[in-house]
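With one protein chain withheld, the remaining protein chains of the complex are depicted in position.
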Amino acid sequence: MALKTEHMVLNMGPQHPSTHGVLRLELEIEGELVNKVTPHLGYLHRCFEKHAEAMQYNQVVPYTDRLDYLASIGNNFGYALAVEKLMGIQVPERVEYIRVIMAELQRIASHLVAIGSNGADIGALTPFLYLFRDREHILSIIEETCGARMLYNYIWIGGLSHDIHPDFVRKTKEFVNYFKPTIVELDNLLSFNKIFIERTANIGILPVDTAINFGASGPTLRGSGIKFDLRRDDPYSIYDRFDFEIPVGKGLMGTVGDCWDRYNVRIREMEQSLRIIEQAVDNIPEGDVQSAIPKRIKPPKGTVYKRVENPRGELGYFIISDGTVNPFRVKVRAPSFVNLEVLGELCKGNLVADIIAILGSIDIVLGEVDR
Amino acid sequence: MNQYFKNTWLGIYTVLVGMKITFKHLFTPAVTIQYPEVKLKLPERERNRLYVNMDDCIGCDQCSRACPVNCIEIETVKSITGEDLGTTSNGKKKALWVTKFNIDFAKCCYCQLCVFPCPTDCIYMTDVFEFSEYDRNNLVYKFATLTEEEASEKKLNFEKFTAEKEAQKAEAAAKQKDEQKPAS
Amino acid sequence: MYQYFYDLTGNTIIATLIVAVFPLVNVLLVALIGVYLERKVSAWIQDRIGPNRTGPLGLFQTVADFLKMLQKEDATSTEIDSKLYNIAPVLVFTGSFAAYAAIPFSSKLIGSEADVGIFYVLAISSLVVGGILMAGWASNNKYSMLGAMRSAAQIISYEIPTAIIVLSIVMFTGTLSLDKISDMQTASFWNWNIFGGAELGLTKFLMIPFMFIGFLIIFISTLAEVNRTPFDIPEAESELVAGYFTEYCGMKWAMFMLSEYGNMFAVSAIVSILFFGGYHSPIGYLGNSIGVEWLIPFEQAFWFLAKGWFFILVQMWLRWTLPRLRVDQLMSLCWKYLIPYAFVNLIIIGIISLL
Partner (left out) sequence: MKSAEEIFDILKKKFGDAVLSLDKDTPVEQIISIDPLKINLISKYLRENPELQFDSLMCLSGVDDANGIKVKDAEGNEIIEGGTLSVYYNLHSVSLKHKITLKVSTPRNDPQIESLEKIWKSANWHEREAFDLIGIKFLNHPDLRRILMPYDWDEFTEEISRHPLRKDYKNPEFYQGMKVPY
């Protein structure tokens, strides 16, 4: 005879230590077993899309910073590319290089938070602080160039807000050399820790076809073992010039597509980002970074959908221009928004503690989910 | 069975590896600083509180229009003939009395978009970042150098001036009419 | 002990007071220093500075916290079962404090020289489970409830490996009295149980690896019994907010904290008594060499506290290194790994001690 237990509805969030912001999850649980997860969004809804309609094209850039606030450069990048595509602007070589280096630095910084908070959710608070220490290095490199630590407003339509700081190249190289050993330390401290593996391997398995059907992207998709990276498959900017690999989940510790794979993909991606930075940082050509910025940003009538590989996945900007100085419609295809949808599928039949691990491995940023 | 012992071994071994790493860190010096006593040197491009050098401001309103959050409020009064407002440091002649130049730092998003269009480089970001207040109204910084009386005086002057001008115009127009009338 | 102080002071009331107050003072001190150390150790491990505002090096941080806690409003939900809710922290504290009665701080400083000391400690510390269950149930909060259930399952399960290892030590030493177990490991660290006891011979050397395994098992399982990371799932702050004491605040919350640190010291004390010579010095006594007899109990107390604190530091070190286990893994670690190993270890130790 099966033991009948009463269902309990557990309300996790919006104020909860590990929902990564103000996400509210309604868990239907049976003992500790979760039957159903219903995410409720909108607690951080700041009307980005409505705001953008009232702004001029260049004024939207600071708003894009606030989408995925852990990877603001990527957001600027995507938006700038979309409008540039709409207007047919060719940006100078120097700008392209600086953009790529910045975006990759930002990717590392963002992954550091993702990995750290995934570990912290599972209980390892120390790696979290180590990773934040490393993130500080990146933030201060970027701060020196553009003056802000989080919300940069750095990549403008057609150019950059500032040229790089004279120390930038030296400090970036220093960081690359500093950071390589710390990845090894992180691996020893957390990735290959037996308890961490137990908590993440074979948990929240996401098969490839489900992942694609749900539109998952970024490390969430690559963790399922498919080599799909927009930097290689739909190259934008100058990513096709660099030699880098696309790490995918291989099921090293359990099944392909489990939490550990998604976690590991992020670490390996940081190594690849370092490779890109190393290749790019020596070859920055000379030039003026603001020469291609149009005096008056007034794109022709048209529609554009431009996507970039943000740390969390495919960030797409769908912009309709009606030929005025204000965009007619800006829709953001936020990677976290789409990835979060998978949560309901992954969490069925897991324990409450696994929900945390799965949510951490999907790595959402609520600023982006709710926009 | 093999897996069983392997698990046991891995469990103990990886824990010891982790402990070794944290033990090493026990003796590394702290990377944090004691904030109010020790402060980091901020880079020169630091984007924090805005400052407006009113001596140079020509009241062109470009910063206000560039602001995505509308936190800059500028009100200007045209100068009347005979008033000398001086020139800015890069040689531009001022033509407007800036009677109001308020920046609401509660709204400011520190995007620096207002700094670039300024023709005289009079608005810029400083490295002052500690300016918290208990009252939100205190975050509205008033940069205009004119006192209220002066401002109202200027306004009055301008109104008088325009009124005079208008009157003159009206007179001239009337004269013209008068002149034109007989012709037609 | 009572007799000792009665002889010393000649007054029944003072003697009783000293006997009663000493463990309490110890628990308070452990909590006071423990919380401070926990913060400092975590800060050092994480390359931070840690508390440094209140007093030199932040030494009075916990005192300040304690004063704050005392002044706090006792905010409670209206939906609680107030009787159970109020008793629970007291019960939890009683459970952890009562264990101190049988712990020998030195040869002259034992609350009760009970012949079944270790048995008493094992039994009385189970009282904590009742308190935690009460707290979880009475809070009328789902997180508290889950935490309490986890805690109960955890503490009850982990008593088994603890008891088996204790049994093997009891089998080896032939006594249940904590005082006698300590006393058998006198003179040198070479005589500690972890090094095979005081008796020389082949059995001693055969014993060492198994004693070491026994120590590991009892250390892990006592860690779980006091809900420390990696076994802090009852209060797992990233899952259950704060587990069974989510709804508590102010002094009642402080009672839980107090009992947690009290428990930490208690289990460290038990481990050091069973395996590391209890209150005995590893290198001999100063009092013996200079011929001052009365110094010895104090030296013993020093060594005992030092050993206890050492294990507390190890617990903290572990806490800031490891992630947390999941509730079912916690159970499988206990039932599938620790208990079989403990049983095999028990049998082997039994055979060796028969040799």
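Read from first to last, the chains carry the letters A, B and C; within each, the first residue is number 1.
One rule holds in what follows: contacts are C-beta pairs under 8 Å (C-beta built on N, C-alpha and C of every residue); 3 or more make two chains touch, one makes a residue touch a chain.
Everything quoted here is computed from the prediction, not taken from an experiment.
**Student:** According to the contact rule at the top, which chains on display are touched by the left-out chain?
**Tutor:** By the stated touch criterion, the chain not on view contacts A.
**Student:** With the full complex in mind, choose from A:50, A:250 or A:348 the residue touching the hidden chain.
**Tutor:** Within the whole complex, the residue contacting the unshown chain is A:50.
**Student:** Kindly note down the residues of subunit A that lie in touch with the hidden chain.
**Tutor:** 41-42, 45, 47, 49-50, 85-86, 88, 210, 212-215, 226, 228, 233-234, 300-305, 307, 314, 316, 318, 320, 328-329, 331, 333, 337-338, 341, 345, 370-371
Basically, only the chains that are shown with their structure count from here on.
**Student:** When the contacting C-beta pairs are counted for A-C and for B-C, which pair yields the higher total?
**Tutor:** Pair with the higher count of C-beta contacts: A-C.
**Student:** Where the CA atoms of subunit A average out and where those of subunit B average out, how many Å apart are those spots?
**Tutor:** Computed value for the inter-centroid distance: 31 Å.
**Student:** Could you grab the centroid distance between subunit A and subunit C? Build each centroid from C-alpha atoms only and quote it in angstrom.
**Tutor:** 44
**Student:** At least two partner chains per residue is the criterion; list those residues in subunit C.
**Tutor:** Within subunit C, residues 45-48, 320-322 contact more than one other chain.
**Student:** Which residues of subunit B are in contact with two or more other chains?
**Tutor:** In subunit B, residues 7, 11, 15, 18, 21-22, 25, 31 touch at least two other chains, as defined above.
**Student:** Which residues of subunit A touch subunit C in the complex?
**Tutor:** For subunit A paired with subunit C, touching residues are 8, 10-11, 16-18, 32, 119-126, 129-130, 133, 189-190, 193, 195-196, 198-199, 351-354, 356.
**Student:** Give every residue of subunit A touching subunit B within the complex, in rising order.
**Tutor:** The touching residues are 55, 58-63, 65, 126, 130, 133, 136, 140, 143-148, 151, 153, 161-162, 165, 185, 188-190, 192-195.
**Student:** Across the complex, what residues on subunit B touch subunit C?
**Tutor:** Touching subunit C from subunit B are residues 7-8, 11-12, 15, 18-19, 21-23, 25-32, 34.
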